[in-house]
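With one protein chain removed, the remaining protein chains of the complex are shown where they sit.
Per-chain numbering from 1; labels A, B and C assigned in written order.
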Amino acid sequence: MSTRNREGRLAEEKVFKDPVHKYIYVQDHLIWNLINTKEFQRLRRIRQLGTSYLTFHGAEHSRFSHSLGVYEITRKIISQFERSGYSDWPKEEKLVALCSALLHDIGHGPFSHSIEDVFDTQHEEWTCRILLENTEINAVLREFDPTYPERISAVICKTYRQPIVVSLVSSQMDADRMDYLLRDAYYTGVNYGTFDLERILRVLRPHQGRIVVKESGMHAVEDYLMSRYQMYWQVYFHPVTRSSEIILRQIFRRAKELYGGGYKFCSLMEPIKKLLAGTIDIEGYLELDEALAQTAFAQWQNELDPVLSDLCRRFLDRKLYKYVTMDAPDEKLWQQIRDCLQEIGLHPDYHLEIDFPYDMPYDVYRPGSTTVAGKEEKPPILLLSRDERLSEISSRSDIIQSITGIRQGKYHLYYPEEPLRESAHRLPANIRELFAFM
Amino acid sequence: MSTRNREGRLAEEKVFKDPVHKYIYVQDHLIWNLINTKEFQRLRRIRQLGTSYLTFHGAEHSRFSHSLGVYEITRKIISQFERSGYSDWPKEEKLVALCSALLHDIGHGPFSHSIEDVFDTQHEEWTCRILLENTEINAVLREFDPTYPERISAVICKTYRQPIVVSLVSSQMDADRMDYLLRDAYYTGVNYGTFDLERILRVLRPHQGRIVVKESGMHAVEDYLMSRYQMYWQVYFHPVTRSSEIILRQIFRRAKELYGGGYKFCSLMEPIKKLLAGTIDIEGYLELDEALAQTAFAQWQNELDPVLSDLCRRFLDRKLYKYVTMDAPDEKLWQQIRDCLQEIGLHPDYHLEIDFPYDMPYDVYRPGSTTVAGKEEKPPILLLSRDERLSEISSRSDIIQSITGIRQGKYHLYYPEEPLRESAHRLPANIRELFAFM
Amino acid sequence: MSTRNREGRLAEEKVFKDPVHKYIYVQDHLIWNLINTKEFQRLRRIRQLGTSYLTFHGAEHSRFSHSLGVYEITRKIISQFERSGYSDWPKEEKLVALCSALLHDIGHGPFSHSIEDVFDTQHEEWTCRILLENTEINAVLREFDPTYPERISAVICKTYRQPIVVSLVSSQMDADRMDYLLRDAYYTGVNYGTFDLERILRVLRPHQGRIVVKESGMHAVEDYLMSRYQMYWQVYFHPVTRSSEIILRQIFRRAKELYGGGYKFCSLMEPIKKLLAGTIDIEGYLELDEALAQTAFAQWQNELDPVLSDLCRRFLDRKLYKYVTMDAPDEKLWQQIRDCLQEIGLHPDYHLEIDFPYDMPYDVYRPGSTTVAGKEEKPPILLLSRDERLSEISSRSDIIQSITGIRQGKYHLYYPEEPLRESAHRLPANIRELFAFM
Partner (left out) sequence: MSTRNREGRLAEEKVFKDPVHKYIYVQDHLIWNLINTKEFQRLRRIRQLGTSYLTFHGAEHSRFSHSLGVYEITRKIISQFERSGYSDWPKEEKLVALCSALLHDIGHGPFSHSIEDVFDTQHEEWTCRILLENTEINAVLREFDPTYPERISAVICKTYRQPIVVSLVSSQMDADRMDYLLRDAYYTGVNYGTFDLERILRVLRPHQGRIVVKESGMHAVEDYLMSRYQMYWQVYFHPVTRSSEIILRQIFRRAKELYGGGYKFCSLMEPIKKLLAGTIDIEGYLELDEALAQTAFAQWQNELDPVLSDLCRRFLDRKLYKYVTMDAPDEKLWQQIRDCLQEIGLHPDYHLEIDFPYDMPYDVYRPGSTTVAGKEEKPPILLLSRDERLSEISSRSDIIQSITGIRQGKYHLYYPEEPLRESAHRLPANIRELFAFM
């Protein structure tokens, strides 16, 4: 193995210029070869933030950039562990950890959240299939070490025998989150998301199968969590972004519905067809990228189904749904609106969408609880005192205590403005007022 | 007219978050409406730097972002002129100038340089057609003022009656260049491209139909030109980017050749077909975007023509051509290589490309000469002394004198490595040595 | 008056390069003349952060820089108010507000907190005296408008007839705090203190005699308050800085005690003598600067009094007191330590100091309460809704609610390490353990 590792080093390290980390350093043949596979290059064609570029025009960065960033942060953490000679860090896991960091998002498709919602798939599953089935990535890994595909897949499924490797890429303060906060802040131009990465890296310690934080780093972690809080409210939950995601989801929902109902599409490219038919295989999945999705939408603008063509036009030309905000749910009112829509010839399933941003499977910080769906949460952030005692951070920091599990969100009703406004005179007064139609 | 202007102001200014300028401010209905046209939204699907993202992974920003940036710089320049009450600035031209800044790139297609080369079109022409023909942009402009389409088109063609408006968006130090240097530097992460925009804006003066620079701003201009020099050599002329542009150009060239020869494509989407046939109209042109181009390449990976499918695969999977560098041209050697390629069954027209970065229609700085093609150069940068005398900047600054018209570039020979390496034993020694095949 | 204003504008605006705001713009003769007075230039010789440079070596910036910064932020706020034409902003107060911003710290002496503590003076009083008595500043103001000295003094005493002017320079989110957070963050290199100034400026509104915040700016204010929270804990309350402040205070306390007791100083420069004698007048006060204070300390290193000379040496050579931390007060223990110090020949009044950072007269955020001392707090931050209702921000934001009035600080015991360690064998076990003397 040691010979292999030695062979594995590049004669001269490769360097990527990166706006967030300045440079990304590649020192191993294995990493270099993985980056050059076609499955990894495909990540260049999938935006990191899905439709957020429709709200923050700068947010056009890809999952390719982010994946390199996660790799780089992981490399730095491990390098610090090695320099300091911490005995709790299993040195032989370095390359497994680096590969996992690099590849953790390899299974993402275009606009993943929407596609996963409508077609009931999960990008983590696709990640494992790309690692284990017949792909260039699988070949590169196997050639290096036949056990690698399984091991990296185990890290991503959080079943790996060395939990500390899992926690590097999947915990409340993992390399994934650290990179995306910094990167999304950089590309949107929102400076709330910045925190002192160098300091956080310095206070991380491997400790009994976990990554913990030296007590003196508490304020740095507070700052990191506040960045996260701000990014969620300013960027990730932005109502305009949610509006575009709703349009997207409706496009896929409508297309699936039409396909299921035997509708004949004028244009239907092969991988999309498989997606609608529920028969998509790994080859087809890898052909899905944002270029393909947008081209499909462009073609569907000319479909005969008015709902589908309207939605596609809205997405491409950014004529999004408008919204009104409500503090509390009101099922009765919502039903009344749906009935009205029906009456005036609109489509209640497509022309009204009620959104509550907390449906999303993450929150700012929760220490170790389980989600409603019973899914296990990411492990909490632990502080390590000088005398080696551990404590969960929200028990030590008032500020973190206060944001833990905050749930005060609002309801947004999304709707297409023009058709509603045109029939405003046929709507009851309370609804006219709600939508501010005079 | 004054009533119109008053009407034309938005009740509350709109704001775009922008990483380069922090915020972009929209104060006029007209500008807001132009941004919301489908032709302007289309710019979101065209990258500012073409294929540079294959070299600098961060450079994934679109012409949409850049166009907003050029608008914002122009707005700031004019706002400074108005605040200072300079009499040489024609106040009534403000909106024409802002529209021209916003729309100056509206005619760009995907990977413009390659398409223009192969299909002999020009994005400036398309810009004018989009302004003048049946588009949403034309409708928005006409509704505001029936003379606007023609006037803005004249600014872009540099024939406008008020040359100072032309020089705002097209000169050696115009809003266009200032934005792209800063923006490309930001997104690539290369910090050579930064200069002190705020200072430059402060030293600009309208003067007898031109924008000139207060003498005391000379060092700021030097810094700006040095940024430009560095960006050209570090980013725009980067040999890996050139390699990907060559692949692109070859894809289009091959497809056109095949189409002309009657080849039957398995997949040929309508706008691409029109492009190959030379019958593309404005509607078809507006459907061309990078999503469509990349989807076409994805489909063509499966074409029977091995040259085309290989090129498309290379582009999508980033298996670019390698290159060797030569200080001087050597036509004889190049012909010898072409003959060898022919002999070993390769394609001299596609498997060897000689590139000399100075073919590109710009250089770092040239004061007022005309290009080889007889095309008029961008007007030079003039310094205005305290006693109102003008002097061309390179006559005053040694450092600018020294970079003016620098032409020391090198020749790069691009070629596909694997097929050549496989047949290396069939190549003469001098060529084997050139390509470092042992 | 209008002629005066016209006269009052500089023919060409003056510009200061500033690392925090990029540039500071001076447009009025009055402001320019104030900056050039000797009292204002004196602020160059007084550090903004007192002794913090002994902890953060970059924090060497002066009150001169900060005062320009407060002026610039105030200028930007007013300029926004004027551009937007808000009727609640009293336009005629512009210059009074700018002068107040520029001069609000003019009464600061070297290491103000320590001197104010020991000699029971207040820099606000000195500010008013400098405005009203025989100084260059008074002359410049009077020449412009005889009412100006009184008016600006009233703004600083918070008794001005236009409370909105007071709130610009003295409220929970005033120009003073905004500048010092950004500036201190910049010079220390701690990036916790950054927030989006441009956005905050955009959401401020004059409203019935107060500056309030547009509701949509709530998250920006959250971010600003979080910066403040972090800066207090990371920078302003840093225990090493507190240690150096303690040394400083002790130097002044000792010198005053010696002077009062008739001790003959080898060196005693005139302004210091007046300070110790309690007879300092405005002329003497203006001679006090950090150069003078440090020179006095340098001379006192050679005084015969061992306490004074030791303290001065400690300050200049940065041999600060060490500290231990305690969660709760323990008067009995503290008395025991004092007794022990006495016994081993040390000086309980000088060789032990107990510090609880909340003694300081500010906290992160408190909405409108009064302090223990009955002194009125700075007015709270109010949000203005679209329908013109006001609400105090902590009632709307969970995160601000949670940091309001946080008081969880710790106790620090400061002491000189070497003399204690040398006599460690004479200390009881519990004290030896506390100080970690084995």
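In this section, a residue touches a chain if its C-beta (ideal position, glycine included) is under 8 Å from a C-beta of that chain, and two chains touch if they have at least 3 such contacts.
Everything numeric in this text was worked out from a predicted model, so none of it was measured.
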Sole contact to the chain not displayed, among C:Thr188, C:Thr241 or C:Ser397: C:Thr188
From C:Ala139, C:Ala277 or C:Leu316, residue that would touch the chain that is not displayed: C:Leu316
Hidden partner chain, touching residue among B:Arg161, B:His219, B:Arg389 or B:Arg426: B:His219
Candidates C:Tyr25, C:Tyr53 or C:Trp233 - the one touching the absent chain: C:Tyr53
Residue among B:Ser153, B:Ser167, B:Thr188 or B:Gln230 touching the omitted chain: B:Gln230
Positions on subunit B where the hidden chain makes contact: 190-192, 194-196, 219, 222-223, 226, 229-230, 233-234, 398-399, 401-403, 406, 408
Residues belonging to subunit C that touch the chain removed from view: 16-20, 22, 36, 38, 41-42, 44-45, 53-54, 56-58, 60-62, 64-65, 68, 186-190, 269, 287, 289-295, 298, 316-319
In subunit A, positions touching the absent partner: 15, 22-23, 198-199, 202
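The rule is simple: only the chains that are shown with their structure count from here on.
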Separation of mean Cα positions, subunit C and subunit A [Å, integer]: 44
Distance from subunit B to subunit A - Cα centre to Cα centre, in angstrom: 32
Intercentroid distance (Cα basis), subunit C paired with subunit B, Å: 51
Per-residue multi-chain contacts in subunit A, two or more chains: 190
